[in-house]
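Reviewing the structure listed below.
One protein chain is absent from this view; the other protein chains keep their places.
Lettered A, B, C and D in written order, each chain numbered from 1.
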Amino acid sequence: MREQLPALIIIVPLLAALAAPLIAYLSTRLLRIVIIGAILVSHLSALGTLLRVLAEGPWHYRFGGWLPPWGIEYVIDPLSGSMAVLISFISLVVAIYSGPFFKADTWLRKGIFYALYALLTTGLLGMVVTGDVFNLYVFLEISSLAAYALIASGGHKATVAAFRYLLIGTVGASFYLLGIGYLYAITGSLNMADLVHRLQPLMDSPAVLTAVVMLVVGMGIKMALFPMHGWLPDAYTYAPPPATAFISGVMTKVSAYVLFRFFFFVLGAMNGPVPAALTVVGWAAAVGIIIGSVMAIAQTDFRRMLAYSSVAQIGYIALGLAIGNTFALIGAVLHILNHAVMKSCLFLVAGGVKWKTGEHTIEKYAELSRRMPLTMGAFLIAALSMVGLPPTAGFFSKWYLVLGAMEAWMWPYIVVIILSSLLNAVYFFRVIEHVYMKKAEPKATEENGGGRELPVAMLVPIVLLGVGILVIGVLNEPIVTQILQYALPGGGR
Amino acid sequence: MKELSLIAVLLVLMVVTGTLALFLKDLLASIILFSAFSFFAVLIYLALGAPDVAFTEAVVGVVSTTFFIAALRRLKRGCSR
Amino acid sequence: MQELFSQYFIYWLILILFMIGPFGMIYKKNLVKKLMAMNVMQVAVIIFFLVLGQKTGGTLPIEMHGLAGVENYINPLPHALMLTAIVVSLSTTGVALALLILIQRRYGTLEEDEMLRRMNQ
Amino acid sequence: MTRLLTFLAIGLMSLMLFITTSGLPMLFDPNSPAATHVSPRYIEKSREETGSPNFVTAVLADYRGYDTLGETTVIFTAGIAAVLLLRAARKHSDCLPGGDEE
Partner (left out) sequence: MNRKFGTIILDTAFRYLVPFILVFGMYVLMHGEYSPGGGFQAGALFGIAVVLGRLIQGEEAMLNISGNTAIILAGIGTFIYGFIGVLTMLFNGNFLEYGAFPLNMAEADRHALGILGIEIGVTICVMATIIAIFDALTRREEW
């Protein structure tokens, strides 16, 4: 059975999701156990796979036993392995957290919510580990459809946001599919490893240019790269809290990962139209960082502020890809990891506060540090990490990005990174000030849960992620030298 | 060559019906035109030698038109202010 | 020359069909029309793939007795891929229609401007 | 304003699409990469390897059967999504009275 580990990453949550309506009909308590257990199994197999990959090199898993260009294969190298571990971990944490939100619901709603949640996890994991470009499209659609539905279940404004996201997202997916079509037309292959050497002599063909543009637009829409980020703020603001925490933490990063995979592994960063495309992506990212940060300052709703901050943070990842040297790529990958943990933590806190007090504007966060000390402690760590203070994780990814920009002599990028760190500090210290210093006006409304803190099921994930940020910060040296170094193109063994 | 011109004519028809379906005022009419669009798609798939895809598209055309009209019935009586 | 022109002509028509999608989505304000524009776009992608699979001199991709050889059959791979793509577009349409009904129920309209106005009231 | 810019961007992109058509292989060419690289095996071997004379079924259900699992999952996702949105929503009564009855 050990040989089947890569398949288990995907199959177990998928089967759990498929059985979810039936299980929910039988018993809703069992449902939660099954879903969390399935995601746990997926996480453990991802970990096992990653460990073996680090020891023995990339692992190819062939579906149906067919050889690669004809069948579909999964390729797990250190990069996709660590992405899979990250995704399943965040998914696990948020799944535990989501319990109290659905206490009062019918079996149908619970069953469908958990099924969609597991499907979203499956889709994202499938996108990460696959080695076949069309298979990637299929899993992209699974994750997108699940995300639309999850976002839309948040209420009325969420419906509009989800519909807009559906339209834009489908355009993005169609662009991606057409891009694949161009690649297929000139190479005749859909397998990534096969595309690599079949594309080498063709890089100057105009069709490759089109394919690159299509991929950038398609994945740019999915990852909310600056001019195409229009769907993101509304979607993140109105979605139900557990869904937001997972989607914001992981979904956009997976698209960034796909772009990374295509540019640096399939097409090659130095070939044909790719450098020009990377430059465009870099400048779009730089503008996006500034505009996202400025927009975040202007918000009064905490979740909306986080959403705009996501636009800015995606910019960092794209910036790292655009610079393209070793330091910058390490920075980009490390930032994918950090930002997933930080943003999930922040959205979990926002969701917890919403659940407890029903409020989501920043002003209403006053004095919360007294009533929810642990939650707000985790919030403080995450906020400081977003700003980029040294012991936390956020500092190191920015540090690598700055090093990379310096090595490439891209001074404007350094200015952008430093400026946006200042802007980050402005909007996060505003919240921190409310939480720790401001006096709250006495309020009459009673609160959910009554007591001081959040229920354990919600508190544990938040604290876990908060501690995780510190751990990643402290252990960033071994993470970079033991894992990420091998994840880069040409860095493998 | 004959094949090419057949496909070209069908494509032009699809462009026309697709655009018209977008620009008609009446929603029901544009849904019907849209199913005509789907029918031309079936023909073009057949001309391109893909009976499987054409079969699927024919079935999907029926199903999605049913969905559209079912939804339209509901849309006509939403809550009005 | 004429040969070459007719070559590009087909591709151009497909690309025009593809571009109706984004243009229609921005230009039309009615949400149902936007959804149709999206569908048009997906059909264009499907035709594009099928065109890649067609061969002169090839017949349907079903094996017949006494007819062997690669050149006698159309490439079946794009067909299999596009079956998946069609199903995906049907699924997206279903979800989108469900969303449309919810929007209509809440805001009483499907015109985008009117909807945004009522949303921000 | 944003709308105008988007129009402009899409216009530019279509222009690029039209120009780069020349990179595509000739229409219906039996020697195009798509016809010569991966697909010949499906045509030659599918009968003996999968027992199916319909190459499309062979590719769909066997060689690329995993894609079809994904496809079926997409349908399932759409079904439960529609049910979640329309039938399992929480009871909001924002809809003004008098409008929604037949």
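As a convention for this text, a contact is a pair of C-beta atoms (placed from the backbone, for glycine too) under 8 Å apart; a residue touches a chain by one contact, two chains touch by 3 or more.
Quick caveat: nothing in here was measured; it's all calculated off a predicted structure.
Asks: Given the contact rule set out at the top, which of the displayed chains would the hidden chain touch in the full complex?
Replies: A, B, C, D
Asks: Taking the full complex into account, find the residue in C:10, C:74 or C:87 that is in contact with the omitted chain.
Replies: C:87
Asks: Just checking the interface: what residues of chain B touch the absent partner chain?
Replies: Residues of chain B in contact with the hidden chain: 51-52, 54-56, 59-60, 62-63, 66-67, 70-71, 73-74.
Asks: In terms of residues, what is the contact footprint of the unshown chain on chain C?
Replies: Answer for chain C: residues 62, 83, 87, 94, 97-98, 101, 105 touch the chain left out.
Asks: If you put the missing chain back, which residues of chain A would it touch?
Replies: So the residues of chain A touching the missing chain come out as 1, 4, 7, 11, 14-15, 18-22, 25, 61-65, 108, 112, 115.
Convention: only the chains that are shown with their structure count from here on.
Asks: Would you kindly tell me how far, in whole Å, the mean C-alpha position of chain D lies from that of chain C?
Replies: One centre to the other, that is 8 Å.
Asks: Centre to centre, by mean C-alpha position, how many angstrom separate chain B and chain C?
Replies: Spacing between the chain centres: roughly 10 Å.
Asks: Counting only residues that touch at least two other chains, what does the list for chain C look like?
Replies: Expected reply: 6, 10, 18, 22, 51-54, 58, 61-62, 77-79, 81, 83-84, 87-88, 90-92, 94-95, 97, 99-102, 105-106, 108.
Asks: Do you know which chain A residues sit against two or more other chains?
Replies: 134, 138, 141, 145, 148-149, 152, 156, 159, 184-185, 190
Asks: Help me check something: in the complex, which residues belonging to chain A touch chain D?
Replies: Spelled out, the residues of chain A in touch with chain D are 14, 18, 21, 63-64, 66, 69-72, 105-106, 108-109, 112-113, 115-116, 119, 122, 126, 134-135, 138-139, 141-142, 145-146, 148-149, 152-153, 155-156, 159, 182, 184-190, 198, 205-210, 213, 217, 227.
Asks: For a test of understanding, state which residues of chain D touch chain A in their complex under the given definition.
Replies: Where chain D meets chain A, its residues are 9, 13, 16-17, 19-20, 22-25, 32-39, 41-42, 62-67, 69-71, 73-74, 76-78, 80-81, 83-85, 87-90, 92, 94.
Asks: Flag every residue of chain C that touches chain B in the complex, lowest number first.
Replies: Touching chain B from chain C are residues 6, 9-10, 13-14, 16-17, 20, 24, 28, 30, 32-33, 36-37, 39-40, 43, 46-47, 50-51, 53-54, 58-62, 74, 78-79, 82-83, 86-87, 89-90, 93-94, 97, 100-101, 104-106, 108, 110, 118.
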